[in-house]
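Pasting a structure below so you can have a look.
Note that this complex is displayed minus one protein chain, with the remaining chains in position.
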Amino acid sequence: MKKFLRAVFLVDLIEGLWVTFRNQKPSLIYTEQYPAERPKVAERYRGAPRLNINPDNGETLCIACNLCALACPERLIVVTSERNEETRRKELTTFTYDTSRCMFCGLCEDACPVDALELTQDFELATYTREGQIWDRQMLEEGPRPTQYTH
Amino acid sequence: MEALLATYLKPLVMTAVIILLFPLIAGYITLAERKVLADFQVRLGLMRVGPYGFLQPIADAVKLLLKEDIVPSAADRWIFWLAPVLSTVTALTAFSVLPLGPNLQVADVNIGLLVILSLSSVGILGTILGGWASNSHYSLLGSLRSAAQMVSYEVAMGFAIVSGLMVAGTLSMQGIVKAQFDRQIWFAFSNYGLMFIPFVTYSIAAVAETNRAPFDLPEAESELVAGFHTEYSGFRWALYFLAEYANMFVVSSIAVTLFLGGWLRPFANIEALRHPLDFAFPAGLFGLIGVGCAIGMRRRTVAVDKGIMAVLAMAMLGAAAAFLVPMINAAIIGPFWFLFKVSVILYCFIWYRGTFPRFRYDQLMRVGWKYMIPIGMGALIVNGLVLLKAR
Partner (left out) sequence: MPDVTFLDANELVLNMGPQHPSTHGVLRVILKLDGEKVLGCECVIGYLHRGVEKIAENRTWMQFAPYVDRMDYVAAVSNGLGYCLAVEKLMSVEAPPRAQAVRVILTELNRITSHLLWLGTHALDIGAITPVFYCFREREEALKIFENYCGARLTTHAFRIGGLQYETYDTFEKEVLAFCDMFPAKVDEYEELLTGNRIWLGRTRGVGILTAEDCKDFGVTGPVLRASGVEWDLRKAQPYSGYEKYDFAIPTGRNGDTFDRYIVRIQEMRQSLRIIRQAVEGLPTGPIMGKVPKVMKPPVGECYVSIEAPKGELGYFVVSDNSTQPYRVRVRPPSFVNLQALDRMCRGSLIADVVAIIGTIDIVLGEVDR
């Protein structure tokens, strides 16, 4: 009987209507208005790559060991180095990182023995050209300069 | 001369106003729909074009007008052209008999309701022809569905309307409203509440008749891509869209006129409620919206947005003030109540869309023929008997 009355008075439908109705509260709105409101990105976020430099003397931390290039599944890191005859150490000359092929798996930063290569919290990597996605050493050290979208 | 003015000029002016204004209103109904849906779905909805997306309908209209006009190569060109026009023309023609206020009507013909019913029947043709002329399987299936659906729900709707007519005793739209005034009750609640059954069946059939969710099978997005208007784009598509919203407005208007007292205010016979309902309520409503706009204006940062919000706030506060002037109030209170009730029903339309899954074709038919029509028939007989007894 109860079931019959529920069916006649469309209780199941009204329950559904009530669910959507009560979700109208403005405080429940979940939207994030992206360019205006920046999302809070996790500390461990794997975003744009960065080559760290030693803050004391401004020299790169990278020892040009090539481990990141070997770890990369996409083989998108190219490291070149030359031997400094004075100090008898390998020194980094160029470092290119093709972000267009990168899948941000984090294997390169895991491989880095000196924490020189790091994936940062930057996530705005769009460019106007494909070439713009290939980052050289300067770009990796200074970081990208994303366009600030205000409107 | 005076008579000439009354018979020719006023209807002409009103027709022109409706034709020019309704596309804009329809645009803003879509804006409201998107905003209300966004509310149900815990999101913000349009926020980009203008403050709180207020100019979006205009941007949409411009976009639709400028779009490339694509006619599929295998389509029947003439019918493809004719179908959306047919839909729109019939939908807009139906406006001519809607009693927006005591004197605000293009023509108070004595068969007003019949005019609307017959026009909506012709309007189905636009859907069917459009789907057929597109020469696409999805469109064809959509139009087949719409043919079956509209024909069967027209019957259910007919029974509900006949019940209403029986109580009203007239087909004239103004006459129906006046009858409710004389009878001192909205017809949805008359006959010891028995008339509520036809009101409910009418509401359901109206949703089906306008192809709205959960009965939106002809254009079921997840199944038929876009149903009968899959192949339509740009302005032709906009015409279908316009027709859909016009139809929604018309069926809601019928519901309001026939069951909810038309342009009468609630408890139209109780003089004591006149001031709170006719003056305080609309003034308060518009005043609140105006204040809301003013607060919104202060939150905006862009100067243009601020300006638009300021204009809106002024307009709303102005409207609120206008309702307090007895002379203006007398002229606009009828349309106010009419449109208020219509918008409540339109809100319900959107609400259903935000809540319910879609029926399947055979279930839709079952609901129509096995439940709606028998219930409508039964309600008709019972109401008839009650009326007979009362006489």
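Going by the order they are written in, the chains are A and B; count residues from 1 in each one.
We adopt the following convention: a contact is a pair of C-beta atoms (placed from the backbone, for glycine too) under 8 Å apart; a residue touches a chain by one contact, two chains touch by 3 or more.
In this text the structure is predicted, and so the values were computed from the model without any measurement.
Enquirer: Which one, B:G50, B:G296, B:G354 or B:G368, makes contact with the chain that was left out?
Expert: B:G354
Enquirer: Using the document's contact rule, name the residues of chain A that touch the chain not shown here.
Expert: With respect to the unshown chain, the touching residues of chain A are 7, 12-13, 15-16, 19-20, 23, 30, 41-46, 71-73, 103-107, 110, 119.
Enquirer: Using the document's contact rule, name the residues of chain B that touch the chain not shown here.
Expert: On the chain B side, contact with the omitted chain comes from 37, 40-43, 137-138, 141, 144-145, 213-214, 216-217, 220-225, 353-363.
Methods note: only the chains that are shown with their structure count from here on.
Enquirer: Quick one: chain A and chain B, Cα centre-to-centre, how many Å?
Expert: Centres of chain A and chain B (C-alpha means) sit 48 Å apart.
Enquirer: Residue numbers of chain B touching chain A in their complex, please.
Expert: Residues in contact with chain A: 39-44, 47, 302, 351-352, 354-356.
Enquirer: Over in the complex, which chain A residues touch chain B? Could you list them?
Expert: 13, 16-17, 19-21, 23-24, 28-31, 33, 151
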